[in-house]
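Every protein chain of the complex appears in place save one, which is left out.
Let's look at chain A:
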């Protein structure tokens, strides 16, 4: 996909003026936050599970080479194939080779951010293979030629009316006078249209939420069941996963599963958690005849041993963006590449380079909510600051700081955006305040001063200092 991260400010500006987008983003503000809070409050052990999950991932990352070796051996034992891809280009070629060997014309796909990262769909199309996204949200954005705007809710930037218009445009074989006014009608239409694709496909491609070294198992977590149909019905199942998805044991996967769905959608468990190990067994009446795993590095190994290693604990739950005032105001596309929100602001410069992604760490109000909700306790604001320090050391400082400052000033001076930001933060803080008994009334009555004086977990940032100095002048 075309990277537009360097144009974040322009993107953000356009997003703020997009009425349809602003209407759709209201669903993020109202939906995810309450559901997560309810789920968290219903599980007294939640915070201990976060610590447990963090410790598991830290251990796995510190020993990643050994767990990768153990995992590979187990996949082989189960009759599967493991392929190693250093770069996105390697990964694309490996997947294409598997598809070609299977004589594939159509491949179905379960939702997977890593295949967005390696830009797999366009590459398959160029090579005469039709990829069909089967997750409802992914299907919708594929019809529109767009990319996901959220890592777990890819079409969250769209309204129902937009989806209806797309279905009428693309599903031309269906009666023009059909009633698509309800959400249900749209869902069932997609279900009907997609059902035959699962049977037509020669290869099914899924991602993985976890790779279990103990058993050589890949795990996907979904609600729709499309990922399962994608991997059961075609004769070849390809799992595309980055190397940091490894966990040692089934017990370890279970620990992290407990924080994943709760943080993502506020569910106790997603509807389908599926553990896949190798191809179908003798006597099995269904399941794929071949099972391939494409293990992708694409920049991860270079993050190990650095101040960005913590980012590799990320389980792609989306909580950080669900609670991010900047994401709420501008949506995911403004970030200009695959990963939006706070996790994207940290990950994007790591994966595509500071020259292209270096703006994003400034797209923050440093309110600290992302870190406070991150199930893996990833210090996101701290890492955004690391990026800026790196810029300083690289001597790129003046220009980048200037543009960073401009970016910040951009947010601070837009009354509408400011309203969006405070509109989110106030109820959030009041929710936290209720729990901790620290706030008696909503803060944020006035301007930035009140906002800044809220207890900020990360303390006062450099950017905030600069901003204050400027204002004082």
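What we mean here is this: a contact is a pair of C-beta atoms (placed from the backbone, for glycine too) under 8 Å apart; a residue touches a chain by one contact, two chains touch by 3 or more; residues count from 1.
The rule we apply is simple: contacts and distances are computed from a predicted model.
Its UniProt record calls the unshown chain "Lactate utilization protein", which is the correct pick from "Lactate utilization protein", "NrfD/PsrC family molybdoenzyme membrane anchor subunit", "Sarcosine oxidase subunit alpha" or "3-(3-hydroxy-phenyl)propionate hydroxylase". Between the chain not shown and the residues A:88, A:153 or A:203, the one that touches is A:153. Only one of the listed residues, A:131, A:207, A:278 or A:349, touches the absent chain: A:278. Considering the whole complex, the residue from A:104, A:132, A:186 or A:383 that touches the absent chain is A:186. For chain A, the residues touching the absent chain in the complete assembly are 24, 27-28, 30-32, 43-45, 48-49, 52, 56, 59, 62-70, 72, 74, 77-78, 82-86, 90, 134-137, 140, 153-156, 158-160, 163, 183-184, 186-188, 191, 194-195, 199, 213-217, 223-226, 228-229, 232-233, 243, 248-252, 254-255, 257-258, 265, 267-281, 283-287, 295, 297, 301-306.
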